[in-house]
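Mind having a look at this structure? Questions to follow.
The other protein chains are all here in position, but one chain of the complex has been omitted.
Right after this comes chain A.
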Amino acid sequence: MSDNTMTAVVNDNDQKAPLEFLVKGDHHPQNGTLLGFWIYLMSDCLIFACLFATYGVLGRSYAGGPTGMELFDLNLIAINTSLLLVSSITYGFAMLQMQANRVKGTMLWLAVTGLLGAGFLGLELYEFHHLIHVGAGPQTSGFWTAFFALVGTHGLHVFFGIVWLVTLLFQLKKHGLIAENRRRVFCLSMFWHFLDVVWVGVFTYVYLMGVLP
């Protein structure tokens, strides 16, 4: 895009073109939604950075209570991680279907993605319930507070992603693949893949490093 601008400027200078007061041609995105949404994601990234920093600082403050090493179940986390990973490629399939202008296929793959996300959320809630049940609630120690804040915030994001996804399914059903809906599907794809990126940090930093002696 900047190339186009460059040539336009050069042309204006070199040849004695008539004076222009308006920029001709369309060098800018027609709307800034994608950039704006990206900046939102970056600000979200900062929230997670703070939560990761908190977890890093309080990572060994067990206050005599249970530790992550004793209670984390890596098998459960492995299943959860694979659910989220598979959901990112099913979202990719939805994007490909949208590109091919197939509204049914888009909705189908979006629904599959949503179900995988719901499965992830279900397992996470089961894990939280289990942890609280065995006496490792958010009030137990600084470590568990930081753990629930970080992992819970990620889970909340997934929850709102699913709410958005269901809303989008209704909008797609009603209006089809209009420009607005394409934009929404793409923004949700960025949101969804961004959550996957955060989860990479969570399973590495919290769970895998948490069970190491």
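Points worth noting:
Going forward, contacts are C-beta pairs under 8 Å (C-beta built on N, C-alpha and C of every residue); 3 or more make two chains touch, one makes a residue touch a chain; residues count from 1.
By our rule, contacts and distances are computed from a predicted model.
Between the names "Sugar ABC transporter permease", "Cytochrome bo(3) ubiquinol oxidase subunit 4", "Dihydroorotate dehydrogenase B (NAD(+)), electron transfer subunit" or "Intermembrane phospholipid transport system ATP-binding protein MlaF", the one given in UniProt for the chain missing from this structure view is "Cytochrome bo(3) ubiquinol oxidase subunit 4".
Residue A:Q99 is the one among A:Q99, A:Q139 or A:T167 that touches the chain not shown. Seen from chain A, the chain kept out of the figure touches residues 1-2, 4, 25-26, 28-31, 34-35, 38-39, 42, 45-46, 49-50, 52-54, 56-57, 60, 74, 78, 81-82, 85, 88-89, 92-93, 95-96, 99, 179, 182-183, 186, 189-190, 193-194, 196-197, 200-201, 203-205, 208-209, 211-213.
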